[in-house]
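One protein chain omitted, others in place.
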Amino acid sequence: MTTTLASEYQRIRHTSAAICAPLARDDYQLQSIVETSPPKWHLGHVTWFFETFLLQAFVKNYQPFRAEYNYLFNSYYQTVGSMQPRAERGLMSRPTVEEVYAYRAAIDERMMALLSDADPSQAQAIAARVTLGLHHEQQHQELLYMDIKHNFWRNPLRPIYLPKTLPVQEAAPLEWEMREGGLIESGFDGDSFAYDNERPQHRVWLEPHRLASRLTTNAEYLAFIEDGGYQRAELWLADGWYHRKQHGWQAPLYWEQRDGQWYEFTLHGFESLNLAAPVAHTSYYEADAFARWSGKRLPLEAELEHKLRELPIKGHFTDSNTFHPQAGTGQHYGSLWEWTASPYTAYPRFQPLEGSMGEYNGKFMCNQWVLRGGACITPADHIRPTYRNFFYPHDRWQFSGIRLAEDV
Amino acid sequence: MTTTLASEYQRIRHTSAAICAPLARDDYQLQSIVETSPPKWHLGHVTWFFETFLLQAFVKNYQPFRAEYNYLFNSYYQTVGSMQPRAERGLMSRPTVEEVYAYRAAIDERMMALLSDADPSQAQAIAARVTLGLHHEQQHQELLYMDIKHNFWRNPLRPIYLPKTLPVQEAAPLEWEMREGGLIESGFDGDSFAYDNERPQHRVWLEPHRLASRLTTNAEYLAFIEDGGYQRAELWLADGWYHRKQHGWQAPLYWEQRDGQWYEFTLHGFESLNLAAPVAHTSYYEADAFARWSGKRLPLEAELEHKLRELPIKGHFTDSNTFHPQAGTGQHYGSLWEWTASPYTAYPRFQPLEGSMGEYNGKFMCNQWVLRGGACITPADHIRPTYRNFFYPHDRWQFSGIRLAEDV
Amino acid sequence: MTTTLASEYQRIRHTSAAICAPLARDDYQLQSIVETSPPKWHLGHVTWFFETFLLQAFVKNYQPFRAEYNYLFNSYYQTVGSMQPRAERGLMSRPTVEEVYAYRAAIDERMMALLSDADPSQAQAIAARVTLGLHHEQQHQELLYMDIKHNFWRNPLRPIYLPKTLPVQEAAPLEWEMREGGLIESGFDGDSFAYDNERPQHRVWLEPHRLASRLTTNAEYLAFIEDGGYQRAELWLADGWYHRKQHGWQAPLYWEQRDGQWYEFTLHGFESLNLAAPVAHTSYYEADAFARWSGKRLPLEAELEHKLRELPIKGHFTDSNTFHPQAGTGQHYGSLWEWTASPYTAYPRFQPLEGSMGEYNGKFMCNQWVLRGGACITPADHIRPTYRNFFYPHDRWQFSGIRLAEDV
Partner (left out) sequence: MTTTLASEYQRIRHTSAAICAPLARDDYQLQSIVETSPPKWHLGHVTWFFETFLLQAFVKNYQPFRAEYNYLFNSYYQTVGSMQPRAERGLMSRPTVEEVYAYRAAIDERMMALLSDADPSQAQAIAARVTLGLHHEQQHQELLYMDIKHNFWRNPLRPIYLPKTLPVQEAAPLEWEMREGGLIESGFDGDSFAYDNERPQHRVWLEPHRLASRLTTNAEYLAFIEDGGYQRAELWLADGWYHRKQHGWQAPLYWEQRDGQWYEFTLHGFESLNLAAPVAHTSYYEADAFARWSGKRLPLEAELEHKLRELPIKGHFTDSNTFHPQAGTGQHYGSLWEWTASPYTAYPRFQPLEGSMGEYNGKFMCNQWVLRGGACITPADHIRPTYRNFFYPHDRWQFSGIRLAEDV
């Protein structure tokens, strides 16, 4: 096994712990809503992934670290057994944080042994699976930021994850780029890593259209609010309007109005709303209603992918240590995941991975929408133009933003 | 105004009453689940549609038949006012059945006057709106059959809508037709009526594929059940598996097993399951799981539309007076609405109708899936290859069936 | 069998139909909330009671009128089989109203035969059971009024059960009567009919106290509302406050404020609030909060029973054909059921009736509160001082009123 992979393993595994370093012990166990998971659970689950799909699969007579962990740390892999109900992940006081870190250390040691001693006939299969496991862990790193933010926000004391003064910047002017359309290629076709849902590359017919040069700003979204956007049913999808009413939405998640001023809760504290920064944490329903109010639409995922292929990746990702989207100049991607007008479905001739790994992506191809481009909490080496993220249309705790498109 | 439209109006309006003729007075008010509506409500709502969008819109100083009906019979048109909550449509003992029929008669009379006296400058707009209203009423005629069936099924006495001996037939052999794909046209481009969601015609790239020559039979679906299809999570979409468990699904809606024999509730009575007939009343989740178990997939809506364009419409529609799908020979469509693998979204450059009519279709373009082809409860003159029906993936009370496809 | 019982049977059975005479056919099937039952169901259920507990019990080889009715019309008698879920009584379009009346006629005929032909050795047992069945039917007559009122109120057209001009009267002055207390007898000890829960008579120690000479008026209750009674948590029981907030209570059931004026929905139409009339349709929670705000308390059931024994029954009961409480002069009881401060529990040495009849009263002795005295919708020959009615503390659709007491 290459030393590269082993060092990648160590680097990425270390990062998960580093993300949790600012947490109090008490913060590790929070599950503020059913969609979020406790940091402790994330740390255990990604470790369980290596234990189950690498050690159990490739080590002869493997003895599990602790049998009950297969129940506690399985997320949704029906093919490997039953699991703690998702809504009850916050009830796990045991294993303790120390025990979870001990679990991580033990599995890391065994993984190092596997990587150095693997039977050559299995080396390729192991390397592929380890790579998948590392990308999996990076996804959970992003979830850690998302979930910590939501957990903290629910606490009346409003803890701060990382104190930091955020730069106040000008937003770039909004421009509309004409895009030709035609029969294009969509999806991943390289040798490096990509998820099964990005494959196979295939042809898609696109009509000519225009794309916004940057994400929608808080100022632009505020105009929608002030024009009664949250009170005008005709701007909304029926399901969205129903959901909005039921949950009393009047603004994006994390926005709060006090004495006529708007504020936003961030991982760096409770801040005055930066009008120049991209609007974050809207649901698909809100993004769609905003687009309709604007006389525009959201882009299709193929339209957006086609554009991203042309852009440099220079969004401020996790290496910037700024976990809130900033107003930017020039075109790039990576401040916020961009909602698309495309439901998350299978590409033509899509084949899920074999066995349990087939549960990774394919079974979620219903009721969700694709987002593209990565966000400020995405590891920079985890993103690519063909990457398909997906959330339910009502979800808001992910770092999502809005880029408009229009027909020509 | 042409006499044709007036006579069409009278014919279609009369049909709604005819569908209700076999009902007892007591049956008019039932709402067995939130998705269904009482027959009395359907009869009032379609009448309200004409009163609101024709008489109110085109008759000067129009006096409403009864002001409260705008609240009681509005379905979901937010732009014309508030409405009785959907879940409480079954609580309307007043207006009585007689009063609803009196309402129908009064509005019909006023409509006849409008049609004969309309200002020539408005004649075209009126004709277009009347045509929409008649198609709307035909949609509710189909809903009447669906809803009456569900209402009756929930009653332990199991009433029969129309006593009838159903023919027992052989199913045609299942054949696989090779389809070339390429850049095809999809959507409606004619002069006759079509809904806004079928427009505009546009290009779609299709990969080569094969299509089943007929719908899946009960026998074929039973093999899936007997192979543990309802117990094997790996065959299901995640949301589908959760829904299946929560609702205890073990077979399609209306199937019952007694002493080892399978039966099916129909509008013609409680029948032994006809193995040769197409399987009906599966959700998208079940159709998708069945396809996966079969090693196939469901067709895209464009694939299916392309095929339907080549077929004669010779399904047994409502004019057959047989309200249950029958095994057929030869290729055709119209026994059951066919689930597709396409979420219901907007076509490129889709434009909803102006004003309140824009609420008809566009606002439902989220979380639902397209079905194509019509069913045995669809009026024969209401269907066309470009017609897009849509339901939530868990819905089962519509007359839905399964046609398989496969990649090549 | 005495002719008296047979004629009582016919009189009381006839009354149930008479109560329903003003209904439209459509009204028979309504169940506006889970607590109410459709009039059709009441008519069938009381008939089923005679069929099940008289005909089935005392007629050899009895053939049920229709087997499924045992499921459809059983209310809560677990010992005689399973039953239609309570929340789904409104889904019974079949049997139709005609079929239910035919059922009543058939059972009445069989009952007449039983009463005239009964074996002398069983005559006494039969007479006792028939008497119970008639009291049972009278209870459902009261429920018919209650449920029709609620059903009608939910309909935006606000139907009127019986058009009638209600007299506007002066309320009698409120006086406080000193009551001595001591060791008194409570409960029924006569030869005539009483429910098992009124027996056995037993001793209770009462402290001296004062009782209000009449029920609380709307004017007095309005002062509570206007003093912020519904906004001051300290006046409420904890469960009551929670319930109030959850359901948004701001006034008694059926009260509505329009343009600053208070109105009340009654069986005789939507009326201006009569300030002199007794306040009706408060829950126990509201009655208790009002008493606390008044610096008083509700009376114990033994205190109230002791008082009722001294009073003439001259409330306006169903024979007055006025189904709304009226301001009265002089002391009496019967305008409204009076909430007591006594939870509904068993008297010392309480013995439920044998067999299924034991399910009539005893199994409800938990979570409910006793009300005494009858109401304007109670048949006059159905009430007595020892009668124990009971409802949950949050129930409001019964005709309940407030009489205050105080410690001395």
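In this document, chain identifiers A, B and C correspond to the written order of the chains, with residue numbering beginning at 1 in each.
Definition applied: contacts are C-beta pairs under 8 Å (C-beta built on N, C-alpha and C of every residue); 3 or more make two chains touch, one makes a residue touch a chain.
Note that the coordinates shown come from a computational prediction; the quantities given were computed from them, not determined experimentally.
**Student:** Where does the absent chain make contact, in terms of the chains shown?
**Tutor:** Contacts of the unshown chain, counting the full complex: A, C.
**Student:** In the full complex, which of A:Ser16, A:Ser32 or A:Thr386 touches the chain missing from this view?
**Tutor:** Checking the options A:Ser16, A:Ser32 or A:Thr386, the one contacting the hidden chain is A:Ser32.
**Student:** For subunit C, which residues lie in contact with the unshown chain of the complex?
**Tutor:** Counting over the whole complex, subunit C touches the hidden chain at residues 76, 78-79, 183, 202-205, 207, 233-234, 236-241, 284-285, 288, 297, 341-343, 345-346, 348-349, 358-359, 363-367, 393, 407.
**Student:** Touching the absent chain: which residues on subunit A qualify?
**Tutor:** 24-30, 32, 40, 68, 71-72, 84, 88, 90-97, 151, 154-157, 159
Just so it is clear, only the chains that are shown with their structure count from here on.
**Student:** Take each protein chain as a node, join two nodes whenever their chains touch, and name the resulting shape: line, ring, star, complete or other.
**Tutor:** Drawn as a graph, the chains make an open path, so a line.
**Student:** From the mean C-alpha coordinate of subunit B to that of subunit C, what's the distance rounded to whole Å?
**Tutor:** 46
**Student:** For subunit A and subunit C, let me know how many angstrom lie between their CA-based centres, rounded off.
**Tutor:** Averaging C-alpha atoms per chain gives centres 59 Å apart.
**Student:** Going by the touch rule set out above, which residues of subunit A reach two or more other chains?
**Tutor:** Residue numbers touching two or more other chains: none in subunit A.
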